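Excluded from the complex is one protein chain; the other protein chains are retained at their positions.
Up next is chain A:
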Amino acid sequence: MWGCLGQHFKVRSLVRTASLVRNFFLLKSNFNSAHKSPATAPLPERLHLVTPVWNLSTRGIRGLSRAVGPEGSQKKGRSLLQFLADRFYDVQALREYLLRKQVLTVHQKNRPFTYIQERFGPHVAGVYFILKQGGAVKFQGKEWIRSNARGHFPLDFMTFQAVPVEAVDASGCAINYQGLDSVLALKELQSLWLQRCPHVDDWCLSRLHPLANSLQELSLAGCPRISERGLACLHHLQNLRKLDISDLPAVSNPGLTQILVEEMLPNCEVLGADWARGLKSGPEEQSRDTASPIPA
């Protein structure tokens, strides 16, 4: 952020920036800052931050980041931004805009391709969506179609109108609740891999029930937002034979959750947390536990 400010205003020293800031930016009154949320940094810490900044000679804005170590500069940069945001309306609006922009980029990635949907049907639109996100699709009897490093993929699947899609690999894609519309259009899907998707959460899992007739394999490993509450809605998928729920950081008790999910889906093989991980091993049994891991 400091870099772009420098390009925009083209000033060298921080002292000159400060005087410009005072004249240029809108100063907030003390009344508003008193109503900030209590989670912001307390005042003495911010004052400490200001003194070394002012003591810098004509080093320049880019020089500011070189003055301290990398993660220190990030933290100090954020507190400085917070300091400014508490006092200037424009900086606060800018920060809110940057936060909003992060959200909007995810929305943009998950927008539906309505033209393709109208022209070629929801089946083709779904496949196109997944390939565009960076995932891979496997039609029945054909090979995996994947986009290459530049994001290009062969378009001959447009002719496969009647061929059902067997498997979808959306690992690591920025697919979210809205983007699942396209996946749900593929009615004969048998295998869905959603490993390490950062925006797949409990709400998305509650949407998977239309695939109950065909879905046999589901992988949710490594998704940071899925908790045991979302796993409860998987009981609609009675045809599921393989479920992977390993490495879910938001699940509070992985061992117990796995037991409950196994009870919920009796015909399914659940790969997940080792149930012994939740138990505390006694001191004399330690070597025995690590030697023979109990299969999930």
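The rule we apply is simple: a residue touches a chain if its C-beta (ideal position, glycine included) is under 8 Å from a C-beta of that chain, and two chains touch if they have at least 3 such contacts; residues count from 1.
Criterion: contacts and distances are computed from a predicted model.
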item: Name under which UniProt lists the unshown chain, selected from "D-xylulose reductase", "Pyruvate dehydrogenase E1 component subunit alpha", "FAD-dependent oxidoreductase domain-containing protein 1" or "Dolichol-phosphate mannosyltransferase subunit 3"; value: "FAD-dependent oxidoreductase domain-containing protein 1"
item: Residue, one of A:116, A:131, A:145 or A:205, that touches the chain absent here; value: A:205
item: Which residue of A:158, A:221, A:256 or A:271 touches the chain not shown here; value: A:256
item: Touching residues on chain A - with respect to the absent chain; value: 32, 35-37, 39-40, 78, 82, 85, 92, 95-96, 99-100, 103, 177, 202-203, 205-207, 209, 227-233, 235-236, 252-253, 256-257, 260-261, 263-264
